[in-house]
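Take a look at subunit A:
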Amino acid sequence: MIEQLATMAPGPLHWLVLTALLFAIGTYGILTRRNAVGVLMAVELALNSGALNFVVFNRYVAPAGVDGQIMSIFVIAVAAAEVVVGMAIFVVLFRHRQTVDVTRMNRIRD
Partner candidate 1 sequence: MGLLSWLILLPFLTALAIVFTPGTRKSLIKWIALAGTGTHLLLTAFTTWRYWTLAAPDMAEMRTARVMKLYLVERLPWFDSLGIQYFLGIDGISMAMVILTSIIIFTGVLASWKVEERAKEFFALLLLLVTGVFGVFLSFDLFLFLMFYEVAVLPMYLLIGVWGTGPKEYSAMKLTLMLLLGSALLIVGFLGLYSVSGLQTFDLTRLAEVSFPAGFQKWAFPAIFIGFGVLGALYPFHTWSPDGHASAPTAVSMLHAGVLMKLGGYGALRVAVYLLPEGAKDWGLFFMALTTINILYGAFGAITQKDLKYFTAYSSVSHCGFVLFGVAALNLMGMKGAVLQMFSHGVMTGLFFALIGMVYGRTHTRMIPEMGGLGKVMPWLAVCFYVGGLASLGLPGLSGFVAESHVFLGGFFGNPWGSMVAMRTLTVVATLSVVVTAVYVLRGLGRVFMGPVTDPHFHELKDATLTERISTGVLVATLAAVGLMPWLLIDLIEASIMPIVNRLHS
Partner candidate 2 sequence: MNGQAASTVFFYVFAAVSVALAVATVISRRILRAAVALMGVLATSAAFYVMLDAEFLAGVQILVYVGGIVILLVYAVMLTRSSELIEDRPSGRRRGAALAVSTLFFVAAAGAFVASRFETLRPGALTVSGTTEIGRRLLDQGSTGYVLPFELISLLLLSVLIGGVVIARTNPDKGEDAK
């Protein structure tokens, strides 16, 4: 089996399907997680798959440049910023409502 696998060198399609899968899993997490921190983690997952995607395209479509990689760096930076702000909000939120369960954060409805 391994031999068989070894003959199937990963082309762009494989990479892209992988990133799509990771992104889908991230989406699933965003939509189901009840803990706000968990939601944030799922977001990181999705962001990460996005960054990976950039690099994949960089590698296969424009190997002469590094623009994709630079984009990934930006993604990572933005992700970092997002986590910081998100965590700060969660801390405040937790302090006020004693919970970070997003399913109970439905006051927007009223």
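Worth pointing out:
The criterion applied here is as follows: a contact is a pair of C-beta atoms (placed from the backbone, for glycine too) under 8 Å apart; a residue touches a chain by one contact, two chains touch by 3 or more; residues count from 1.
A word on the picks: all candidates are chains of the complex that A comes from, given by their letters.
Since this is a predicted model, take the numbers as computed values, not measurements.
Touching subunit A in this complex, out of the candidates 1 or 2, is candidate 2.
The part of subunit A that touches candidate 2 in the complex is made up of residues 2, 5-18, 20-29, 31-35, 37-38, 40-42, 44-45, 48, 51-52, 55-56, 58-61, 63-67, 69-70, 72-74, 76-81, 83-85, 87-92, 94-96, 98-101, 103.
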